[in-house]
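Take this structure first; my questions come after.
The complex appears here without one of its protein chains, the remainder shown in place.
So, chain A:
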Amino acid sequence: MTALWGGIVVMTVGCFALKYAGLSVPERVLQHPLTVRAVELIPAGLLGALIAVQVFADGSSVQVDARLLALGVAAVLLALRVPFLPMVVAAAVVAALVRQL
């Protein structure tokens, strides 16, 4: 089994276990304020980090290129309440066009 398949299996089991546990665990077990707060903050922290790496990293170096412009376009479209799919497609098209220039 390759590492990639291994990662897929771990992710599958882990993600399902969380969903199943949520339906099974009594509410008071998870009521600790620290747990609630951590789970509230995790998506923002991780997605912030993911965006930064996705947009600026090229291997182990940091660089600014067409991806940043695409992200800017995505932000403007989101502010204008454009739905997810057209927003993502527009960002890709902008990056593709800039690279053609």
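Observations on the structure shown:
Quick note on the criterion: a residue touches a chain if its C-beta (ideal position, glycine included) is under 8 Å from a C-beta of that chain, and two chains touch if they have at least 3 such contacts; residues count from 1.
Heads up, the rule we're going with is that contacts and distances are computed from a predicted model.
UniProt records the chain missing from this view under the protein name "Branched-chain amino acid ABC transporter permease", selected from "Branched-chain amino acid ABC transporter permease", "Ferritin-like domain-containing protein", "Ferrous iron transport protein B" or "Protocatechuate 3,4-dioxygenase subunit beta".
Residues 3-8, 10-12, 14-16, 18-25, 27, 30, 34, 36-39, 41-57, 59-62, 66-67, 70-71, 73-75, 78, 83-85, 87-97, 99 are the ones on chain A that touch the missing chain.
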